[in-house]
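With one protein chain withheld, the remaining protein chains of the complex are depicted in position.
Here is chain A:
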Amino acid sequence: MAAEMEPPPLGDAGQTDFREIEDGEGFFVSTVTTLESPEPSSPDPPSMPAEGISTNGPKQEDISLDDDPEDLFAEATEEVSLDSPEREPILSDGPSPAITPVTPTAMLTPRMGLGTAEMFERSLDEIEEDDSGDTFDMHIAVSDPEKVGTFNTVLMYSYIKTSMTIFSKNETTVRRRFSDFLGLHSKLASRYLHIGYIVPPAPEKSIVGMTKVKVGKEDLSSAEFVEKRRSALERYLMRTVKHPILLKDPDVMMFLESSELPRAVSTQALSGAGILRMVNKAADAVNKMTIKMNESDAWFEEKHQQFENLDLQLRKLHASVECLVCHRKELSVNTASFAKSAAMLGNSEDHTALSRALSQLAEVEEKIDQLHQDQAYADFYLFSELLGDYVRLITAVKGVFDHRMKTWSKWQDTQLLLQKKREAESKLQFANKPDKLQQAQDEIKELEGKVQQGEKDFELISKTIRKEVSRFEKERVKDFKVVIIKYLESLVQTQQQLIKYWEAFLPEAKAIA
């Protein structure tokens, strides 16, 4: 086995130990694994089992490459240690000859065997195919929030990812805490935002929510909070890795792979770094107001306006959808309470047939209240969260536009400075101060370089932004289309259930004699 393996490309030690998830601590046991998808150009017949499936031999099944999570969830989870003999046959099978060996990424390479303590069974394929032909074939699932530590309990999120060639493993499980995610975002933002890349914003901190969880309150609201956060982190990571530039960033790679990360201290709100951030934000806001840019490029003007409008409408929509979620939850609660009341009424009714009908009505209403709850859940996780994400994303987009303005401003300032220096120099020409003249000329040379650089920077950021915006819009269109369809489907389901329930009740009502 060792002979077949190639050393990982990254500096990861041969014995990366992944933290074992101890059963005693965890809330949940199972996680969701994700798979790679083949390149679009290689049409794989659906019966190809080896294609990116989990490593457990006996469980191998034909899995269709279409999105079909339901069936796959039916499989049991199994922990497989790397050294288990079962794995070897699969590993050595590797790609069966029928698989078009187009991309090495599509294979289960022998690189698997490096200290991964647990590999989880379930496979979820999500084929992400870009129209432009990019092969995006990574999927990330954040799951298994677990409490670790007794005192300063911290929630750890694990996730599993598949890897492409640049990563060493095909499926990895690592554990991260929330501040790690924030730390990653902060690094990416400082590195890429000012040159025009739209860095997806991280989920927000919530002191109240976290405190409840830390204190150990195991009620509905803290479970909801954990689920909300888990889902948000998953979306955040997915968006980050979908970005071709960000994916290649070493911090991202380290985040996705290495077992231990240095604690991201600077993400704490009240730390020195936090305060510095706040000060900077304020300064930025002031600056924005004072910069007046001569926009030579109509495209930017137009886009800027578009995003302003979009921002406004999305915020409005988000607020309305949040209202809807709230009212639906309320409706569910009130329906449940009415159901109980109707049952009581049925009990006291002394006409037998009517009494029975009223009890049936109570049952129907109880089922309907569950329906409302489920619908509220869908309202929230599908619709409301998407809108929230995009509101934050657009803030990032606006930030990028602002950086362009700043770049322009810097360039202009340098130009102005150059001009001044030139004027000063020409004056010095007649002043007969050779040292000062030389100095001035040196400064001018330097400034000329800076001006050139400033112009280049500005052009670069403009170009980057154009590309980014186009990518962003494509993503946005896709995201919204997918979510809208999913949401409508949830509504369809609700109505279908309603019909079922009332159809069952009608004969009962008619039977009252």
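Following the convention adopted for this analysis, contacts are C-beta pairs under 8 Å (C-beta built on N, C-alpha and C of every residue); 3 or more make two chains touch, one makes a residue touch a chain; residues count from 1.
The definition used in the following text is that contacts and distances are computed from a predicted model.
> Missing chain, UniProt name, options "Sorting nexin", "SAC3 domain containing 1", "Exoribonuclease phosphorolytic domain-containing protein" or "glutathione transferase": which is it?
Options "Sorting nexin", "SAC3 domain containing 1", "Exoribonuclease phosphorolytic domain-containing protein" or "glutathione transferase" considered; the missing chain's recorded name is "Sorting nexin".
> Of A:Ile195, A:Ala223, A:Leu345 or A:Leu417, which residue touches the hidden chain?
A:Leu345
> Out of A:Ser221, A:Asn309, A:Gln419 or A:Gln438, which is the one that touches the chain we can't see?
Hidden-chain contact among the options goes to A:Asn309.
> What residues on chain A make contact with the chain left out of this view?
Against the missing chain, chain A presents residues 306, 309-310, 313-314, 316-317, 320-321, 323-324, 327-328, 330-331, 334-335, 337-338, 340-342, 344-345, 347-351, 353-354, 357-358, 361, 473, 476-477, 480-481, 484-485, 488-489, 491-492, 495-496, 498-499, 502-503, 505-506, 509-510, 512.
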